[in-house]
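Of the protein chains in this complex, all but one are displayed in their positions.
Chain nomenclature is as follows: A and B, assigned in order of appearance, with residue numbering initiated at 1 for each chain independently.
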Amino acid sequence: MFSFFKDGIVVATTGGRAYHLWMGALSLVMIVGGYAYSVQFREGLVVTGMTDHVSWGLYISNFTFLVGLAAAAVMIVLPAYVLQDVDFSRAVLVGEGVAVSALVMCLAFVTADMGGPTRLWHMMPGIGYFNFPQSMLTWDVLVLNGYLALNLLIPMYVLYQHYHGRQPRRNLYVPFVFLSVFWAFGIHLVTAFLYAGLTARPYWNTSLLGPRFLASAFAAGPSFIIVSLVMIRRFTEYKIKDETLHKLGLIVTVAAQINLVMLASELFKEFYWPTHHSLSARYLFFGLHGHNALTGWIWTAIGLNVAMTAILTIHPLRRKVKVLVPAATVLFFAIWIEKGMGLVVPGFIPSPLGEIVEYAPTAIELLVSAGILALGLFVFTVLAKVAVAIETGQIGKGPTGEH
Amino acid sequence: MSNEQKPIDFAGFMRLLTSGADPRIERTERAGSCGSGCECDPEIERSGGLGNKKMSRRASLAAMFGGAVATAGVVRAAANPLEAEAAKERKALEWEEYFKGNFRLMTPAERQQTISRLERLAEMKTGRDVHIAGTQARPNVLYGYAFNISTCRGYRDCVKACVLENNQDRRSNMQYIRIFEMENGRMNLEDGKADYFHDVPAEGHFYLGTQCFQCENPPCVTVCPVGATWKEPDGITVIDYDWCIGCRYCEAACPYWARRFNWAEPVVPAEQVNPRQHYLGNRPRKKGVMEKCTFCIQRTREGQQPACAEACPTGARIFGNLLDPNSEIRWVLANKKVFRLKEDLGTDPKFWYFMD
Partner (left out) sequence: MIRIVTGILAALLLVSCFESEHNGTGIGPALLVSPDDASRTVATLDAVPVPDATFESWVAGHNPDARACRNCHGPGMTGRTSRTLPEQRAAHWQVSLVHAPGMTCRDCHVAQDPGSLELLGESKLGFEFANELCGKCHSDQRQDWLGGAHGKRLTGWAEPRVIKTCAGCHNPHSPALETRMPVAQPTIAPDRAKKAGH
């Protein structure tokens, strides 16, 4: 056990020049983000762009998006472990690495958003008060931490066994894989319910929110995994077959198509006969009384979404890795805009009393967010590097039996 | 039941740790346990026992780490013995405050202890002698409010009185009440204007005020992950400012935009601080916590009207006990045509609007 971790740390701290540059850059961004957070910690959330009108902003937007990213790991966990799909089994560890790093970012973003981070212990059952099951936030705390544990334990077990040259015992870990599959749906549905349960905000108070969260997550998550796999294939010895990328590409495409269908039905509902409850959507897509900070963003996001979905829908195009990778990258960012800022901020505009106050993140917020994203990428790089080292037999005895 | 249990004595812990003269002892004893005429709600008594058990775990945490901090404080401020003593006391008080529990779950004795500490801290910080009440709800009282949109003339005297009464942050100009200037013939708040600044009432307009409606079914309470906000037996939704973690979920959940967040450390000039306070009401807040209208709990539980109703020069604000059939509020509900905002949400606000 000790040598497993020791070798892991050695692998994580050694690498080529590019690796050190990459990690150094991430560390620098994290340090700057940490400083920005220290300013926020001292002065209060007044240094952000948030107000009593728009009381959640960039942090919670990113949180929401990244929960989806974490949930999407399930799309390759299921076929890899349960259906024993050979093409996916090589990608699954990467998927779980994505989930873990996304969850680390989620927790960091939520903590960054707290007014009293030093009082978070108030939530701990036993010494605090955990308002379960009434508060959806307590559900979210449970599912996120549970999912984090599952996604750490399952791959750790598999890697540990591979490290010692043993075959992991299916009856030991497959039940947890099943659990994690349901759990993944759980984390994203619960996060959607966090919003959908608020009758005060008609923009979120829709039964379509949960399914839409899932669809967009299953488009964005595998997109990210595709890009990571291509990176890993390029920079390491780990072999990823094109077939794996194609299968992931198919998942992305189907999810993106479903997402667009839901977007269309939502747009129809909001704008065929616009009511009082459509004001947020009107603000988002067309602006309200001259306030239109988000219209450019959302139309960009939708334009890219539609274009990328169209490209991916054409089989010959999608099967070219040179097309798939940029398309997946663009789609990822389009969904980030649509689901991050495009979902959270308009829910607050106009306020329940009809006042319109717009939101724009401040430099502090951007720096803190960048720092947290760097933290996530840092964690992911370490996890992926160690996992690849074990899987390729660089450290330990290497996996046996599979492929 | 919880009365038999000996409550954890924070002051005792800290006395052991800091082993200095403790000027609070006298205050704590003066305040005593719940002897000051307030009737203890049996429900709170019950949950108090629960809180007590929790406290003991927290107390041991505090004891574990408290020593180090207190010692560090002594070393640093050793230059002036008087100042050192004060700094030490303040550190100790703040330390105990950090580890205290949720006010709703505290035993009466624990409540008195935290109130004594807070009063002492306020005195040390601002040099003012404040009184923080922990008055409980009167039996057979459920507060209700009616707002006459015919007679409100938009002076905003209520807003001013509210800010002064409730020690709201002056720097951000925080206000609990919004008065909307509405065009005759329209009832959409979106069309209203709250930052009007001209002679009022304006021709062809009426005025509609909003604040916390103290819903019987408050969404803000349901969503709070730590139970820092709850509905009191007299129907007032309150916040334990020291328990709130500042996630602002309640702010998103309120359909009436009644909750406010302290984005920065709130500022109230010491001479303007209203020294007559309530733990769940107008005692000064800190940065990073929520706050809201409490129907001036520090006033109404003493039989007074809320500051807004008292300040209203036109009598547009009617406040009273919904359980008293002879109250003005009951007369209004029985004899006038009333409406509430967003009744369709099922929040059951205890704030009605009516017309002459």
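As a convention for this text, a contact is a pair of C-beta atoms (placed from the backbone, for glycine too) under 8 Å apart; a residue touches a chain by one contact, two chains touch by 3 or more.
All figures in this text were calculated on a predicted structure; none of them were measured in a lab.
Engineer: Among the chains present in the display, which ones are touched by the chain that isn't there?
Structural biologist: A, B
Engineer: Of A:G49, A:G97 or A:G128, which sits in contact with the chain we cannot see?
Structural biologist: A:G49
Engineer: If the hidden chain were put back, which of B:L93, B:A122, B:A137 or B:V159 would touch it?
Structural biologist: From the options B:L93, B:A122, B:A137 or B:V159, the contact with the absent chain belongs to B:V159.
Engineer: Per the definition of touch given earlier, which of B:A92, B:A137 or B:A194 contacts the omitted chain?
Structural biologist: B:A194
Engineer: Identify the residues of subunit B touching the omitted chain, counting contacts across the whole complex.
Structural biologist: 143, 146, 148, 151, 153-157, 159-160, 163, 172-173, 175, 178-179, 194-201, 300, 302-305, 309, 312-315, 318-321, 326-329, 331-332, 335-336, 354, 356
Engineer: Provide the residue numbers of subunit A that touch the chain removed from this figure.
Structural biologist: Per the touch rule, subunit A residues meeting the hidden chain are 46-51, 53, 355, 357-358, 360, 362-364.
Just so we're on the same page, only the chains that are shown with their structure count from here on.
Engineer: Which subunit B residues qualify as touching subunit A in the complex?
Structural biologist: Residues in contact with subunit A: 54, 57-58, 61, 98, 102, 105, 172, 178, 180, 188-192, 194, 210, 219, 222-228, 243-249, 251-257, 259-265, 287-290, 342, 345-346.
Engineer: In their shared complex, at which residues does subunit A touch subunit B?
Structural biologist: Within the complex, subunit A contacts subunit B at residues 43-46, 48, 50-53, 55-56, 110, 113-120, 122-123, 126-131, 134-138, 141, 194, 197-201, 276, 279, 347-348, 350-355.
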